[in-house]
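For reference, the structure I am asking about is given below.
With one protein chain removed, the remaining protein chains of the complex are shown where they sit.
Chain nomenclature is as follows: A and B, assigned in order of appearance, with residue numbering initiated at 1 for each chain independently.
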Amino acid sequence: MSTIKIDKVRKCFGSVEVLKEFNQVFEDKEFITLLGPSGCGKTTMLRMLAGFEKPTSGTISIDDKVVSSDKVFIPPEKRDIGMVFQSYAVWPHMTVFDNIAYPLKIKKVPKDVIKQKVDAIMEVVHLSQYADRIPSQLSGGQQQRVALGRALVAEPNLLLLDEPLSNLDAKLRENMRFEIKAIQKKLGITVVYVTHDQIEAMTMSDKVIVINDGVIQQVGNPMEIYRNPANQFVAAFVGKIDFIHATSENGKITIKDTDQTLDYDGELTGDVVVAIRPESIHLCREGGKLRGVMDNKTFMGDVNDCYVRLPNGKGVRVIAPPETYDIYEIGEEIGLDFDTFHVYEDDGTDAATKIVT
Amino acid sequence: MKKFFAILMAAIMTLSLAACGPTQTGIDTDGLEIHEEVTGKVVIYTSMYQDIIEALQVTLDTVFPNCEIEFFQGGTGTIQSKVTAELEGGKLGCDILMVAEPAYALELKELGLLHAYDSPEKENLAFDYDPEGYWYPVRISNMVLAYNPDLYSEDEVASSFYDFANDPDLKGMISMSNPLTSGTALASAVGLSSTYGYEYFDALAAQDVMVESGSVALTKLETGECKEIMILEESVLKKREEEGSSIACIYPTDGTIVCPSPIMTITDEMSANANSAACEVITDWFLSLEGQSAIVAGWMHSVRSDYPEPPYDAIPTSEILKNVLSVDWEFCYKNRSEVRTEFEEKVKIPES
Partner (left out) sequence: MANPAAAVEPVSKKLYFDIKWLLIFVIIAFLVIFEVFPLLYLVFRAFFPEGGFSLEAFQRVYSYPLNWTALKNTVITAGASMILGVLIAFPLAWLVGRTNLYFKKFFRTLFVMTYMVPPYVGAMAWLRLLNPRVGTLNVFLQELFNLSETPFNIYSVGGLIWVLTTFYYPYAFITISRAMENMDPSLEEASKISGASPLKTVATITLPMMAPSIVAAALLVFVSAASCYGIPSIIGAPGNVDTVTTRIIDFVYIGSSEGLSDATTLAVFLMLIANLVLYLSTFVVGRKQYITVSGKSVRPNIVDLGKWRIPATIAVIVFAIIVVVIPFATVFATSFTVNMGKDLFEAGNFTLKYWQVVFTRKQILNSAQNSIVAASVAATLGIIISCTMAYLLTRTRARGRKIPDFLITVGSGTPSIVIALGLIMTMNGKFGINIYNTLFIIIVAYMIKYLLMGMRTIVSAMTQIHESLEEAAQISGAGWLRRFKDVILPLIGPSVVAGWFLIFMPCFYELTMSTLLYSTDTKTIGYELYQYQTYHSQQTASAMAAAILIFVVVVNWILNKVTKGKFSI
């Protein structure tokens, strides 16, 4: 079992505070993803869990044992953790077998046991036929699996993965997502996974922690994060989103520069942003909560990806069922209907945030 | 790899042992007087040739079976700087010095480093020694001129030190040792500048004289790069005997520069082994006919008036002494840096 408690952890590099107060508890056998754009502090957090970085302040405990605090610091080699690096870090001078066997050799496991365990792990990561190759004879995906095998072979209770799929091609990445998840389930270990790819986060995690600028934005399971983004950043970073500028007053939200309004029972007043998931919008000829003109449409096979222009000129992206492509023509006035929307104070984030990362 | 080194070393050693012995150009060790009473250890710093020392070592081991005599060989400059550096530390690494010329002996005597000893052999010496017994001359080195008869005739080269520096035909083709680093070269510079004034250095500079070591200069005579060089007679004699070289000495008409090299014992307070008793016996031995034969075998002249013959291929010592360009050793000691500076400024600084 492996429970991780992160208590008031801060990290500064010189005068730059890269991680502000971080408090979390990771439960045993959980798949936790730290999600956020580059430089948000997620890798730093992971490296502190591993012990490669020392927190500036705060306490980290693994299984009720303090591994890092003001007084105690246990170096990585004593933490019994598995880790896969973004660059894989497979040793070029060792064969695949030797690479994977290494953690067991360090633990002075008897030779025959090593052989048995390494063979088993190579089976798991589909490398059995490459045991005697050296890494430069392997493809990127194979090297990545060597790294994964090595991280798993000592049967750690905690596995850390630092953007392990970022160097792989899309197809392989998709396969590896499922494989990693399957291995985690099979071995029953706690996994902390760092990525900036929200799809990886959504498809694999039990719990997603969205981080930006060193601050936790939201913690929750993928569904919660997607359905109820805690703020404009999360809404923008996870999934697709339309932001519409508006003003909130007396239980009514008025879209900027139009007379279209929405009913609102929240507390925010003044300048706000209305956030709607494009795939939650239904197109209709008549009625609808908002109205606009069909500006552009693209047939994607499974969906009709189109833009509807509101009277104030704002384009709203709508992901509609494919059959709507034939129903609504460009230039046609059209209604937008949706069940849920979120209202945030306008912090200047726009829907393109995640592209920038 | 270590193994390889070991094997290589072993191979070299075996080779050496096999070929050792017969090549020694030693002195006949039969009938020598053995000094068993001399004990302890004595370290000698000397500028004599390595080959001579290796031969001497064999003789000395026979003559002084109970005394461990060790040689440290180096150029005069090396030894002088070693002594100076050691003085800083308060103690010398040697017991006997056999190096340089009397000027150095005068300096060491004034520093109070020398042990006085009245040697019975002094009666037989043909050269000046310290009346109080602080030093005795032990070997004679002569600064002469040399040329290569295979390439040039004797008329084509200078017959005097004066012409050496003034004959325009020699320009750019002469060479001499560095007075800054060589004792005998300094003595020569002192002698020549006393005789001809510092203008002599100007003349040398105008000749584009090359300032370099003896072995290099000799090779330049062989190859023809130099026409004539100023060099120690012993270097030429050695080359003639060992390599059958035809390079010949010219005993300059304005006088050979004769440098008696002293033997000096260091006081017990300053010496490495505080073994002046042994040093006295060793000094006597070096001044004896036996000891002198080793010197003469090393192509230097004997200091004894009764020594029968000169070194290999040399003219008799008495012939040389008939025409000497004299050096004032006291002056040499006192004005050493002035002469060096003059030489440097005139000869070594390029005209530009």
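The rule is short, and it goes like this: contacts are C-beta pairs under 8 Å (C-beta built on N, C-alpha and C of every residue); 3 or more make two chains touch, one makes a residue touch a chain.
What you see is a predicted model, and the numbers here were worked out from it, not measured in a lab.
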Contact with the hidden chain (one of B:S160, B:S245, B:T267 or B:N335): B:S245
Which residue of A:P75, A:G188, A:G251 or A:G313 touches the chain not shown here: A:P75
Sole residue of A:G36, A:P103 or A:G292 that reaches the chain not shown, by the stated touch rule: A:P103
Residue numbers in chain B that touch the chain omitted from display: 1, 4-5, 8-9, 12-13, 15-16, 19-20, 23, 43, 49-51, 54, 70-72, 74-91, 93, 104, 107, 148, 150-151, 172-173, 175, 178, 180-181, 210-216, 219-226, 242-245, 336-337, 340, 344-345, 347-350
Touch residues of chain A, complete complex, unshown partner: 50-52, 62-66, 71-83, 85-94, 102-103, 106-107, 134-136, 138, 140, 143, 147, 150-151, 154, 160, 167
